[in-house]
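What follows is a set of notes on a single structure, which appears directly below.
Here the complex is missing a single protein chain, while all its other protein chains stay put.
Letters are used for the chains, namely A, B and C, taken in the order the chains are written, and counting of residues starts over at 1 for each.
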Amino acid sequence: MANLTTNLNTENHPFNEKLILKNPVMPASGTFGYGVEYAEYFKLEKLGAVVVKGIAPFASHGNPTPRVAEVTSGMLNAIGLQGPGIDKFLKGEEYLPFLKQQNCPIIVNIWGKTVEDYVEVAERLNEEADALTAIEINISCPNVKEGGVAFGTDEKLAYTVISKVRAATNIPLITKLSPNVTKIAPFAQVAEDAGSNMISLINTIPGMAIDIKTRKPKIANLTGGLSGPAIKPIAVRMVNEAYNAVKIPIIGMGGIMTGDDAIEFFLAGASAIGVGTAIFADPMAPINIIDGIDKFLDSEGFGNISDIIGQMGK
Amino acid sequence: MANLTTNLNTENHPFNEKLILKNPVMPASGTFGYGVEYAEYFKLEKLGAVVVKGIAPFASHGNPTPRVAEVTSGMLNAIGLQGPGIDKFLKGEEYLPFLKQQNCPIIVNIWGKTVEDYVEVAERLNEEADALTAIEINISCPNVKEGGVAFGTDEKLAYTVISKVRAATNIPLITKLSPNVTKIAPFAQVAEDAGSNMISLINTIPGMAIDIKTRKPKIANLTGGLSGPAIKPIAVRMVNEAYNAVKIPIIGMGGIMTGDDAIEFFLAGASAIGVGTAIFADPMAPINIIDGIDKFLDSEGFGNISDIIGQMGK
Amino acid sequence: MSVRQNGEIINNNLLYNDYYKVDFYAPEITKNAKAGQFIHLKIAKLEDRILRRPFSICNVSNDGTLTILYKVVGKGTEHLSKLKKCDVCDIMGPLGNPYSPPLDDEIPVVIAGGYGAASTYLLLHNSQQKGYLLLGGRSKDDLILVDEYKKTGSTVLTSTNDGSYGHKGLVTELIPDVLAKNKGKKLRFYACGPMGMLMAVGQQLLKEGFDAELSLDHLMCCGVGACFACVIKVKANNEDGWRYARTCSEGPIFKASEVYYG
Partner (left out) sequence: MSVRQNGEIINNNLLYNDYYKVDFYAPEITKNAKAGQFIHLKIAKLEDRILRRPFSICNVSNDGTLTILYKVVGKGTEHLSKLKKCDVCDIMGPLGNPYSPPLDDEIPVVIAGGYGAASTYLLLHNSQQKGYLLLGGRSKDDLILVDEYKKTGSTVLTSTNDGSYGHKGLVTELIPDVLAKNKGKKLRFYACGPMGMLMAVGQQLLKEGFDAELSLDHLMCCGVGACFACVIKVKANNEDGWRYARTCSEGPIFKASEVYYG
């Protein structure tokens, strides 16, 4: 048994007990609902943290259907951030109140159509600051017209939204970056400069699939975000580029299916990892990945997960 | 038997007999060598055109090895444009002189480290203008430090290199675009504005893979370009975005393995398609894809390939 | 209580044209399964397709046998049809909400189309009250489980679009007759089949003053309510008058009166 304890604090930020996780594995936002949906399959406390689907100040329908399509070694989705809105999230039985009883660190992914929306959700989350480990600012959803990826592909907008959210809350912040840029490093730096305590990447990559019989797009929204093993090499590359650009911890994700996949991300520079599409293939994926990481560390003679972070040789 | 004749002329450019191909299928540059390597497997004249690997004014070693790595449903490569240089290409037995005897349209992919390099190759190719169907300007190779992708991710540089090559030759031009940009449409427009007669996309997407046992990158160059089925949804999306932005014909590529895959690209707006990585899986892939396109058109009752180009419904 | 378990294939055979039947040994799942629920299947050895496929639970038995009926429509089902005895698939289930069985004084009327008939078999099989199965399809080849349904003691009426078997026309055209024959009796309606058919059935019955339990399957991804891929519109007390409900976890059974026909 290697030591999987994951410390997501950085020197230049105030030390926060809550940012020490028992392991570096968490679901990727949007693939794990609000936690309750998978609680039948394993105890949520086994996870490094639970990350919930994007929360806005308002309830939202999301996009028309079909919203998902399977593609080779991956999937496209354009859910479009259907969600209950902050009020229901804070009070509704199956949302935060349920999670608070699970003895598991909670990370809330947030989004909005305007900068003010982001600030509003962050402020409302202050009501539950004690219960929350971090807020993940989603500036990279490719599936909503307003907000989302518009913020994630423009350095100035990204700086504005992150720094305003920073001003609105003391809860640790994660900025979720968009892969849909020529260079990821400047965006990682913007997040660091604007006061984000961590970054997470990658979100999905815009893609399209066409049903050749009906000649219609397989996603009603026309395009959807590509996720799954297909994008892993792109994600590993971006994590490594970000790692070389910033000092804040990185939560890496994109196509992680196994413990071995996760190890690639750690070597590239991730301090923790997110498991998304793999959960649809197997709800036990996060647990199997924790085991797989542990086995790898043991068999290669590493005592701590921190021993391999960023340790890619030449 | 549907009519696969592919007309790559556009109204606002002088009509060119040579741009009428017998079918819309060609190998993607760099995956078919100089044609001679596959001539044992099928007659090259069966192809819509042959596209050769990137030619520079100079011979070049390319990158150190390992240069390729297999990943889920795809591969990474960082060949780094090893090549004989323009002199040898024009005169060497196994290069252009061989191809000229194959009764097949010839497209020469070119690259350079500077704008002058591009212009120089284009000028040298004028010597063989009669033998050539088109020049494909590669401004999107992710694997060479100078030139390559630097031109393909900066609109001004792209405009400069394309317009200077345009001034240097009357041979029809294809500009090969980089997928490594936030929006592809502006680059498609730049190519059109700078006088390119066609565009081709996508080139490979930068990615990384790490050998977790040795903890070294699987590609000596650290990153390599991702190709194969994994990138198909991204390619289809970009072809469609480009189709909505320009009037010049599009040669679509990225992960095409079957005739059905090709049909997706036609529906998205491609007038012709390139077959790359699939050739490594099966040298007969281009021929099987031609057959597959024909079968689809027949079974769905289309008489001409042109009937389906851009005909994606809502 | 739904679980994930490995289910070994006991047998996997072509049943009719394009329709196959597969039996898994999956006792953890069968022990809780109810009519109308579904399983979410990871098709073994289908390596470049990573998502699961949902299938209605067609039958279960005390010895742990879980039966599903499937139609080969794409890469996954084609691959499934080639798996053999002893191959093992990873199965999640039972998922979703079951049909509510008919009350003691109710006559069950099931309207089914295509593979929808797989979803309702257990309902009539387990029902004390004999009732009706109205089974529709494009042609004879789409009418599955006719003999099995007859054995449940319920009356089987069939229709095909091309008239190759039973009434020529839509399955909804069989409803008036059943209503006429059962005037004054308490009927309880269930339906499963293609979306178009379900919408027609729901609206027709609502007009006649009946409600119905519709099994609305939709393209699924997680199968447990986490991803919001599988939603359909149901009536809601909000500005729009509707909200998107997840067919996997809030369904797949919805009341015809709940559905938003907009």
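Just so it is clear, a contact is a pair of C-beta atoms (placed from the backbone, for glycine too) under 8 Å apart; a residue touches a chain by one contact, two chains touch by 3 or more.
Remember, predicted model here, so these are calculated numbers, not experimental data.
Trainee: Among A:P84, A:P179 or A:P229, which one is in touch with the chain left out?
Mentor: Checking the options A:P84, A:P179 or A:P229, the one contacting the hidden chain is A:P229.
Trainee: Thinking of the whole complex, not just what is shown, which of B:P24, B:G228 or B:G292 touches the missing chain?
Mentor: Per the contact definition at the top, the residue touching the missing chain is B:G228.
Trainee: From the list B:N9, B:N23 or B:S73, pick the residue that touches the absent chain.
Mentor: Residue touching the chain left out of view: B:S73.
Trainee: Touching the missing chain, which residues of chain C?
Mentor: Listed in rising order, the touching residues are 45-48.
Trainee: State which residues belonging to chain B touch the missing partner chain.
Mentor: Touch with the absent chain occurs at residues 30-33, 37-38, 40-41, 53, 59, 61-62, 65-68, 70, 72-75, 77, 79, 82, 228-229, 257, 277-284.
We adopt the following convention: only the chains that are shown with their structure count from here on.
Trainee: Between chain A and chain B, what is the separation of their C-alpha centroids in Å?
Mentor: Each chain reduced to its C-alpha mean, chain A and chain B end up 35 Å apart.
Trainee: Any idea how many Å lie between the Cα centroids of chain B and chain C?
Mentor: Spacing between the chain centres: roughly 48 Å.
Trainee: Out of chain A, which residues touch more than one other chain, so two or more?
Mentor: 72-74, 229 - these are the residues of chain A that touch more than one other chain.
Trainee: What residues in chain C touch two or more of the other chains?
Mentor: In chain C, 48 touch at least two other chains.
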